[in-house]
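Below: one structure in structure tokens.
As you look at this complex, bear in mind that one protein chain is not there, while each of the others sits in place.
The letters A, B and C name the chains in turn, as written, and every chain counts its residues from 1.
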Amino acid sequence: MGTDVIVVNGGSSSGKSGIVRCLKAILPQPWINLGVDDLVDRLPPALLESGAGISFGQAGEVVLGDDWRAIETAWTTGVAAMARAGARIIIDDVFLGGRTSQERLRGHLRGLEVLWVGVHCAPEAAAAREFARGDRPPGMAAGQAEKVHQGVVYDVEVDTTHAESLDCARVIAQHVS
Amino acid sequence: MGTDVIVVNGGSSSGKSGIVRCLKAILPQPWINLGVDDLVDRLPPALLESGAGISFGQAGEVVLGDDWRAIETAWTTGVAAMARAGARIIIDDVFLGGRTSQERLRGHLRGLEVLWVGVHCAPEAAAAREFARGDRPPGMAAGQAEKVHQGVVYDVEVDTTHAESLDCARVIAQHVS
Amino acid sequence: MGTDVIVVNGGSSSGKSGIVRCLKAILPQPWINLGVDDLVDRLPPALLESGAGISFGQAGEVVLGDDWRAIETAWTTGVAAMARAGARIIIDDVFLGGRTSQERLRGHLRGLEVLWVGVHCAPEAAAAREFARGDRPPGMAAGQAEKVHQGVVYDVEVDTTHAESLDCARVIAQHVS
Partner (left out) sequence: MGTDVIVVNGGSSSGKSGIVRCLKAILPQPWINLGVDDLVDRLPPALLESGAGISFGQAGEVVLGDDWRAIETAWTTGVAAMARAGARIIIDDVFLGGRTSQERLRGHLRGLEVLWVGVHCAPEAAAAREFARGDRPPGMAAGQAEKVHQGVVYDVEVDTTHAESLDCARVIAQHVS
């Protein structure tokens, strides 16, 4: 039985996107990606401006409003349904709640063969990359770098501090069946 | 009972994206959008280059490969599941098969309250907008302008040839409950 | 003697960019474009955040800081030098000072054969397009729609309220020699 879903968890600016692009290019089967950023990009302006959806604090911390959880739950339910219907999906996520976030996602993905991937990056390196991008709230990268991995259990872990995305993707690909 | 899903169907460069952005900004409830272009953007390189997924002919016509239908079916199954789980979703689509495409989507959305919206645009106007964008295969807009509406039944229809996206969105919004 | 520079002046969301893309595609000679937005995109973060460069008021009005004029003068001097060195350049600009802005630019372009183009758009239409884009400060389009044309003298004027970019570009192209 093959892998149905690859969950790639890591902090902001840890290098998830580059790894995901590489994975899609090197894996022999067709994989598509749908992550938490895709949902954020699709939120209506009211949810971004009011604090009811998602917003960002002074130190780059993410603040989730009342409406967020409802829409995220529906979104994730749908992503799981895509996978059950046969689409191979790479979910890139940021487990703000660490182990609690993983348990919630595990619940959604019940019955599916999931590969859990942790993307580590030294806080200083992630902060430097955040600075170089210039399009993320300052502080977010350092704040999330270690928090998102607390209590999370992985099948494979990579560290982008000194490794290229492609090399990390190759390590991950060996665990995809 | 309120509207669960808004399906916005129209040819390439007919103005769907602008209408969808306006709808998300003016509707009082939070709506997210997920369309066929979002799936295309997520396909792995192999499906785009090999002809197995989606490709484009000399006159801008869309060519769907063997792998496309399978992944699109899984994707649409998931989008419907999101809606059943409570997310309000605007699906922007291009019914290449006209009525047949609508029937297939209707099957996926069974049990949901759907508002079917047709976005018309005169072929010459759509072709001019395609030219001005400069990022679409030439010929696609004119080729799809009328074909995608053949045999399709709508709840509301708008025409962007001489109207702004915002005005079209206001007309559509009156039909959302 | 041929046209050296095409200056395209119009308010925000009046449709300048689409017209410029069309012009580059239909004119028989190679033209490149360099406009005020290109300079804004290249400003360092400090000039955007401090008010020393360019910033935006509550009603979408543009506020120019002390450092802006110096850097804009140097920029325009360079663009004029490119044209004198033989590059055909389309300058898309927003004459916030109307006639005064034109006189200043005319000074920079002395000795060059310039085609002055006015891009009009009804304030309500420009505001609707601004809303549909969703990426501009609200109010900017309506506030600039008429102001930027005050006292300005043109060789050719187009109105995008009811015309496609391509049709406007064709009218302009007839005046390029």
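Heads up, the rule we're going with is that a residue touches a chain if its C-beta (ideal position, glycine included) is under 8 Å from a C-beta of that chain, and two chains touch if they have at least 3 such contacts.
Small disclaimer: the values here were computed from a predicted structure and weren't measured.
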| item | value |
| --- | --- |
| Contacts of the hidden chain among displayed chains | A, C |
| Interface with the undisplayed chain - residues on chain A | 18-19, 21-22, 25, 125, 128-129, 131-134, 162, 164-167 |
| Contacts of chain C with the absent chain, listed as residue ranges | 24-25, 27, 30-34, 38-39, 42-47, 53, 67, 70-71, 73-75, 77-83, 85-87 |
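Please note the rule applied: only the chains that are shown with their structure count from here on.
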| item | value |
| --- | --- |
| Chains touching both chain A and chain B, listed by label | none |
| Same-site or different-site touching of chain B by its copy chain C, using the half cut | same |
| Between chain A and chain C, centroid-to-centroid distance (C-alpha), Å | 41 |
| Chain centre separation (chain B, chain C; CA means) in Å | 33 |
| Touching two or more other chains - residue numbers and ranges from chain B | 25 |
